[in-house]
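First the structure, which I've put down as structure tokens, then a few questions once you've had a look.
All protein chains of the complex are present and in place, except for one that has been dropped.
Moving on, here comes chain A:
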Amino acid sequence: MKTRREIRARKALRDRIAYHGIGIGTAFFFLAPFMIGFLASFRPSSESGWPPLPPWPLSGISFDAYRILDGFGSGVWQHTMNSLVVSLGTVVLTVAVSVLAGYGFSRYRFPFKNALFVLIIATLMIPFQSILTPLFIILARLGLNNSLFGLMLVYVTLQLPFSVFMMRNAFDAVPKEIEEAARIDGARDLKLLVRVLLPLVMPGVATVSIFAFLNAWNEFLAALVLLSSNENYTLPVLMMAVRAGRLGAINWGAVQAGVAVMVVPCLIVFLLLQRYYMRGLMAGAVK
């Protein structure tokens, strides 16, 4: 009896070791590129051309790579601010527009309601890559060519199908009794929406925000096409200049530093708000 239990225990232990061996190996594969790039970005310029074997700085931590990165375009602060302004602006506008629309679709009846909702969702079928040229021309007509605000409006539009869908579902989940009670207390329309309902749909707002932020922060092609002057470039577009290098020589330290500046905010936002991100993903998957 005892031996059989021992055998079973040993087998369980062996299974566990095998499982976590595979797990740790896999985790290493997915994490290593980040770690290597991040560590390598702190190597002094004398080391930045070396292969990352090992990736960490050998002669003390240095910010050379970030200093060199700062020498491209209008300085890394300017471009980080551009990216931040566009991303945060996209978040604010997406939340405002999709909360209003979600509320409208959830609580009101009006002509062509279903057709309009389907129309918004159907834009998902059409890739924005195929309408970049007219977007470029329309923005120019509106006086918004080469403008961060114009880019922001495009990003907000791209977020709308997902965001309106999320917010409508969020409002659908709020019991109507709450609204009726608030209405009896004299709250109306926008005041009712902002004071009473908004706090109840906050999880939905968080989901919509995190997707809007990450997509706007990471977007490359539209920014490449729609921004034409150096000082307006967002980080991914700036990095094209770094990637091209100067006089045929690429400074890989600056590339690593640039990747770190672009990647770290995404990872932090995701790790902090993981729950809401996954909720959005599941909602999309189940739909």
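Everything that follows uses one rule, which is that a contact is a pair of C-beta atoms (placed from the backbone, for glycine too) under 8 Å apart; a residue touches a chain by one contact, two chains touch by 3 or more; residues count from 1.
Note that in this section contacts and distances are computed from a predicted model.
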Ask   = The complex lacks one chain in this depiction; which UniProt name from "Sugar ABC transporter permease", "PA-phosphatase", "Cytochrome bc1 complex cytochrome b subunit" or "Lactate utilization protein" does that chain carry?
value = "Sugar ABC transporter permease"
Note = By the document's definition of touch, the residue of A:72, A:105, A:162 or A:233 touching the omitted chain is A:105
Inquiry  = Touch as defined at the start, partner being the missing chain; which of A:154, A:170, A:192 or A:227 qualifies?
reply    = A:154
Note = Interface residues of chain A toward the undisplayed chain are 19-20, 22-23, 26-27, 29-31, 33-34, 36-37, 48-53, 96-98, 100-101, 103-105, 107-111, 113, 116, 119-120, 123, 125-127, 129-135, 137-138, 153-154, 156-157, 160, 164, 175-177, 180, 214, 217-221, 225, 236, 239-240, 243, 252, 255-256, 258-259, 262-263, 266-267, 269-271, 274, 277-278, 281-282, 285-286
